[in-house]
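Missing here: one protein chain of the complex. Every other protein chain is in place.
Moving on to chain A:
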Amino acid sequence: MALNKPYLDLPGTTIFDAEQSRKGYWLNQFCMSLMKADNRARFKADERAYLDEWAMSEEQKQAVLDRDLNRCIALGGNIYFLAKIGATDGKSFQQMAGSMTGMTEEEYRDMMLGGGRSAEGNRYLGEDGDAQPQHQPQGKSKGSN
């Protein structure tokens, strides 16, 4: 029997469930390794070589090299794990979260100062809110940052 997954109709959101966790196991464990300073140094010195030490898929490795967090999440990454890459790069959580919307850092920060993103139109796929697939990427630069 199929598992109950009532969260597949959320726009712009991937729920990190057991299936995603299985897909992303080595990607996330690679991220955990960056909590050690000497691993961070080795990764920074040669990202490709460091990634090749892990049993990650080529797609996962490329998504990390591209710092494409949406792609990382689609491939099983979890944001709390991926945050270790951001920490290695000296990025804040706000910079990381913002990078997934297509907005510039300033646009995203202004949205948060203005009270954040509204839930209106963003509860179900098929509505017309700013997080819906038909409105990606967001922001004036349209994701070219």
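The criterion applied here is as follows: a contact is a pair of C-beta atoms (placed from the backbone, for glycine too) under 8 Å apart; a residue touches a chain by one contact, two chains touch by 3 or more; residues count from 1.
By definition in this document, contacts and distances are computed from a predicted model.
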Listed names "Class III extradiol dioxygenase subunit beta", "FtsW/RodA/SpoVE family cell cycle protein", "NitT/TauT family transport system permease protein" or "ABC transporter substrate-binding protein", with the criterion being the UniProt name of the chain not displayed: "Class III extradiol dioxygenase subunit beta"
Given A:A41, A:A55 or A:M112, the one touching the chain that is not displayed: A:M112
Absent-chain interface as seen on chain A, which is shown: 6-7, 10-18, 21, 25, 28-29, 31-32, 34-35, 40, 69-70, 73, 78-81, 83-84, 86-88, 92-94, 96-98, 100-102, 108, 111-113, 115-119, 122-124, 131, 133, 135-138
